[in-house]
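Below is one structure. I have some questions about it.
A single protein chain has been removed from this complex, and every other one stays in its place.
Read from first to last, the chains carry the letters A, B and C; within each, the first residue is number 1.
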Amino acid sequence: MFADIKGLNEECGVFGIWGHPDAAKITYYGLHSLQHRGQEGAGIVVTDGQRLKGIRGEGLVNDVFNEKKLESLPGKSAIGHVRYGGAGKGGLENVQPLLFHSQSGSLALAQNGNLINANDLKHQLEMQGSIFQTTSDTEVLAHLIKRSGYLTFKDKMKNALSLVKGAYALILLTETELMIALDPNGLRPLSIGKIGDSYCVSSETCAFDLIGAEFVRDVEPGELIIINDEGLHAERFTLSSSNAMCTMEYVYFSRPDSDIEGINVHTARKNLGKVLAREAQIEGDVVTGVPDSSISAAIGFAETAGIPYEMGLIKNRYIGRTFIKPSQELRERGVKMKLSPVRKVVEGKRVIMVDDSIVRGTTCKRIVRMLKEAGAKEVHVCISSPPMKNPCFYGIDTSTHEELIASYHSEEEIREIIGADSLTFLSVEGMLEAIGRKGYGKNCGQCLACFTGEYPTEIYPDTLLPHEKELNSY
Amino acid sequence: MFADIKGLNEECGVFGIWGHPDAAKITYYGLHSLQHRGQEGAGIVVTDGQRLKGIRGEGLVNDVFNEKKLESLPGKSAIGHVRYGGAGKGGLENVQPLLFHSQSGSLALAQNGNLINANDLKHQLEMQGSIFQTTSDTEVLAHLIKRSGYLTFKDKMKNALSLVKGAYALILLTETELMIALDPNGLRPLSIGKIGDSYCVSSETCAFDLIGAEFVRDVEPGELIIINDEGLHAERFTLSSSNAMCTMEYVYFSRPDSDIEGINVHTARKNLGKVLAREAQIEGDVVTGVPDSSISAAIGFAETAGIPYEMGLIKNRYIGRTFIKPSQELRERGVKMKLSPVRKVVEGKRVIMVDDSIVRGTTCKRIVRMLKEAGAKEVHVCISSPPMKNPCFYGIDTSTHEELIASYHSEEEIREIIGADSLTFLSVEGMLEAIGRKGYGKNCGQCLACFTGEYPTEIYPDTLLPHEKELNSY
Amino acid sequence: MFADIKGLNEECGVFGIWGHPDAAKITYYGLHSLQHRGQEGAGIVVTDGQRLKGIRGEGLVNDVFNEKKLESLPGKSAIGHVRYGGAGKGGLENVQPLLFHSQSGSLALAQNGNLINANDLKHQLEMQGSIFQTTSDTEVLAHLIKRSGYLTFKDKMKNALSLVKGAYALILLTETELMIALDPNGLRPLSIGKIGDSYCVSSETCAFDLIGAEFVRDVEPGELIIINDEGLHAERFTLSSSNAMCTMEYVYFSRPDSDIEGINVHTARKNLGKVLAREAQIEGDVVTGVPDSSISAAIGFAETAGIPYEMGLIKNRYIGRTFIKPSQELRERGVKMKLSPVRKVVEGKRVIMVDDSIVRGTTCKRIVRMLKEAGAKEVHVCISSPPMKNPCFYGIDTSTHEELIASYHSEEEIREIIGADSLTFLSVEGMLEAIGRKGYGKNCGQCLACFTGEYPTEIYPDTLLPHEKELNSY
Partner (left out) sequence: MFADIKGLNEECGVFGIWGHPDAAKITYYGLHSLQHRGQEGAGIVVTDGQRLKGIRGEGLVNDVFNEKKLESLPGKSAIGHVRYGGAGKGGLENVQPLLFHSQSGSLALAQNGNLINANDLKHQLEMQGSIFQTTSDTEVLAHLIKRSGYLTFKDKMKNALSLVKGAYALILLTETELMIALDPNGLRPLSIGKIGDSYCVSSETCAFDLIGAEFVRDVEPGELIIINDEGLHAERFTLSSSNAMCTMEYVYFSRPDSDIEGINVHTARKNLGKVLAREAQIEGDVVTGVPDSSISAAIGFAETAGIPYEMGLIKNRYIGRTFIKPSQELRERGVKMKLSPVRKVVEGKRVIMVDDSIVRGTTCKRIVRMLKEAGAKEVHVCISSPPMKNPCFYGIDTSTHEELIASYHSEEEIREIIGADSLTFLSVEGMLEAIGRKGYGKNCGQCLACFTGEYPTEIYPDTLLPHEKELNSY
């Protein structure tokens, strides 16, 4: 749903649990609370200690699973995945967890993030006779593990992790272990919880609340955690690690009730709105947010600015994937879709419209026009993050500069394009302040690459090409 | 979705348009914006001037219609319906519009509301050899029209309307006319709009915004409006009419962006919250609303009370009808569903939880416990409507006293049952003030029956019995 | 499937049972064995003595029913129906049994055949205020019963039957009785069986074999049979009855393992082939039949002619309704569909191709060409029935003279059109001899209308018009 409104999509959410009698069902609920991270596919793999068994499918968690299917997944341990994936990225076989069987044991993998040297590695592996079944970068890891000369599974795994670069929050299931790994820069969130005696792991803490688990701790960058019947064992697989959490997780991706590194996302967003109000110093009659992700920031803005918060925009809750789009002609006649303005609220008013980010600018432009047509006297757009100028290579789907309006337009030009009476972006410093970070630069604890261009890792030119991605769609 | 959380369901929404080249598609969009009024079934009947053709089905508007189906509905005029209907109320054949063919012409009907003497009339008609195909009270109207001895269709219609009692916002389509009728007490909302030269009619004005129509006027109680190629013609079908709009439309049912009798629903709800804050005089650290319907009231409450509004409860957007419910055991282990508390927001706080109404009390009790388990120090429940003590016979599905907690418990008892630290209901006077009504009693312009027991019509004992409703499910 | 190959379709099969613990399941099996009589829809209505409950749907019996659905149909008595219905004949609501509820009791009807004065009666009923929900002629019967002034149900029923004309094998279920009626000319087959103590009724006796019932007797023309917990009671509802069984039931419609009026259908067909061989006196190298309906006749022909029977044509078993038809271009390239010739069998041979009838001639023409392209030296077409020159008004879907090639072409012209080296039709006398009838004319016991034009009833001009049929498809 977020994906529909923004041109900004993350690639996934992962959840796993070890040693719980309702492993498949708990994983189902866990994936549910991560549904906002991916609506294109979902899968669960369980183990009963003897074998691995999985079900996966395209669509929402509820499209893929039902009572009967969950009951056909016996076992006390499970991992699951929800997936975002554009058209060109193949179908069912790319839905995770990926599951590999062999005579020496089975292996399931689920990953959030993006391996930036996957293509290089894949090329080398194919030269040696490996056959790939998916276009997923995650499959590279499976081949690296299988081909590794090390003796123990853990050493094979560490060997493989030492070869891949990029952003990954990875969970891996065998008949006897649940393994968890986070990339050395900690670009993606990943947290450990506990429900009774069972450890679980999730991309976001909101899953713990839903299933009644308590939060234990976040996974550290460069950490490899092994959970089995003897408990949890953690170690490092790399010496050099830093902390560079994706800032957009706070601004846009994560659910308001999740905590990332101890900070509640709703609270962080409200703070972003408060700092924004302080920086913007705009006069207006009403503050309104763009549902759903900008509501917290808008409320914070309204509180600090002392301007009433009103529901100036309504999101139609029932627009699903099958919704019939109005033709151009009908659109020109005024047929609206996901969002409707509330005329009585905005008519004759100076409206401060708070949104979390501008990617291509098209949605923002449409909303501003909508508000004006509904009678708003002025529309002041306030964005609770800085201009997004650089593509992300770590799993967020804004792959080219060309798509980012702020990478080739000044703020004044953007304001003109979207037709606003004023446009204010939050400053990078203000953003860091709002989420409680003090410093700036390499050690601020955040990845700011999309705003500042400072990437926390080396950059490879060859992430999987769209052309090739398409090839495998069987 | 509302239906899932509350035990309070309305029976329908209607939409119609005359003389528009995209009649079926416009009606589809119209029904979309009325989707919150009924998620159990949807239908559209069109006419091309020669014949009537319809498609209907169970589920959401999007489940029932797709591009191809809409294209198979040619014609410049259409009516549509979304329906709420409990289990015992039969299947497809009760989905409206009801469509009747005969050698002298066809007839389609769609209705929001409830005819309270339908059973009596049905019995008399069957004695005379009529065969009913549905258990819908609306079908009674069709038989009354067909059997009427009057010569013109309009007179047959007026004859039929003079025999039925209750609440009805009715639209009727023939090959040559769109007819609109509202019951003499105006219990249900119904508004006329215009898109270009085409008149349209809708249960709520939010449909007009979506399709780019402008609001013309509300339909008056006891009014019969005929729209055909010569324009709009209005007359009265009864001499005695009053104004008794269902108050719950403001409090709970309608969409925040709709206007009822000129009052915006979001604004009315925010006012309800403001008056409630003034009446309640509760101290607290944060105000939170129960999504989605109570957010406006909560924001109004926070503004007046000067206490910050926070997102203390999150609604899971992806819980659909196919969601697998947790077993009792899992629920006890803490698995939550539609709503999650935001621990960081409520922990250690005195939480003022604003909700719009209490029906059976079970949901409210669950939310209070949820907030307390998430660490809330105190939970103060403030309800933006008075205690609901009496059943509704006009189309809202709270048919017995037994289900209404306030009909047999004092406010203090309810507080204890739901486990709140305090419980405040809005007063009837406060409610009327908040929606801009001055007086009280018969002429206040609102139906207050569920709060005060003063029903605007006579009451019949025999609405359709559940037993019989079930019979017809073929 | 037959329907695909021929342009000749019958309208239905009926089955009923009273007083059996597995009533719904037995009816399901019964309908299965009648599936060849209608593949467009199927339905079952059961009664548990208190109420009637039904399930119906479009498609094959197996498309409509599954284990769970059958289990949801409790009760010891049931009736069922399989239906043939062309595009214009509306959808689900015309699928039988038709089920009508009223406060004085429920009523389900299933019929094979066609009421030729249905339109007249419907018109009169609508003038009196009745509302029809289907375009089925069967619904007229329900209204006539409901409107009848007689006191007992049986008398109402007889009153209604006295008003309708045409061909009908009718079964009717109430909470307390199963009623069976056959039209005064006995145009459609209908037989009584017994399984344990339970009476059952079926359009064809093959159903009895499948369910393990024994044949009791055929229903007589003009007979009304009532089965209830006290047993079977038979009486006449008309004084004037004759015996005019549809001859095409022997030639084409019925299953080879059914017996009609004591004659086995396979045996009758084999005899038709034998008499045809005797009449034709054709020389050839091989005899082949057109699968499936002409195999019996072809074998009889081969036996009498002393020419080997070979499988010269193969029917593709897996051509379903979803089969993708070859484009004209592909067809010209030679892509075949339902039937393939067996080259090695026909190559260089004088092939005697036995078919049961020629309706429009197009299929026959295609098969002759197919055989010739496969190398047949000569193709001699022998038809095991006389030329079909007149439309049927009794439920067989050949409604106009225009469609019947034999109604406006001589046998020699037909031969030329279909491209055969010779063409032989069975004589009317030969046909009657083969099925064991002695005389000819009114009292031969068969309806010969399609061959001779002598209709056993008066003819009404106004069977339901296609135009109107379409109207009701909601």
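Note that in this section a residue touches a chain if its C-beta (ideal position, glycine included) is under 8 Å from a C-beta of that chain, and two chains touch if they have at least 3 such contacts.
The structure displayed is predicted, hence computed values, not measured ones.
Trainee: Which of the chains on display does the removed chain touch in the whole complex?
Mentor: When the entire complex is considered, the left-out chain reaches A, C.
Trainee: Just name the one of C:L141, C:M157, C:I211 or C:V290 that touches the chain not displayed here.
Mentor: In the full complex, the listed residue that touches the missing chain is C:I211.
Trainee: Can you tell me which of C:M127, C:L330 or C:I459 touches the chain that was removed from the display?
Mentor: Missing-chain contact among the listed residues: C:L330.
Trainee: Of the residues C:L92, C:L163, C:I195 or C:V216, which one touches the chain left out of the display?
Mentor: For the chain that is not drawn, the touching residue is C:I195.
Trainee: In the whole complex, not just what's shown, which of A:G54, A:G166, A:P326 or A:G430 touches the removed chain?
Mentor: Answering carefully, the residue with contact to the hidden chain is A:G54.
Trainee: Decide which residue listed in C:R56, C:H101 or C:H266 touches the omitted chain of the complex.
Mentor: C:H266
Trainee: Among A:R37, A:R83 or A:H143, which residue is in touch with the absent chain?
Mentor: For the chain that is not drawn, the touching residue is A:H143.
Trainee: Could you please point out the subunit C residues that touch the chain left off the display?
Mentor: Per the touch rule, subunit C residues meeting the hidden chain are 1, 22, 25-26, 28-29, 32-33, 35-36, 39, 60-63, 65-67, 70, 195-196, 206, 209-213, 255-257, 259, 264, 266-267, 270, 292, 295-296, 299, 303, 308-311, 314, 316-320, 322-324, 326, 330, 333-337, 340-345, 374.
Trainee: Considering the whole complex, not just the chains shown, which residues of subunit A touch the missing one?
Mentor: For subunit A, the residues touching the absent chain are 45, 51, 53-56, 92, 99-104, 106, 122-123, 126, 129-133, 142-143, 146-147, 468, 471-474.
Everything that follows uses one rule, which is that only the chains that are shown with their structure count from here on.
Trainee: Round to the nearest whole Å and give the separation of the Cα centres of subunit A and subunit B.
Mentor: 37
Trainee: In angstrom, rounded to a whole number, how far apart do the mean CA points of subunit A and subunit C lie?
Mentor: Computed from C-alpha means, the inter-chain centre distance equals 62 Å.
Trainee: For subunit A, give me the residues that contact two or more of the other chains.
Mentor: Correct list: empty.
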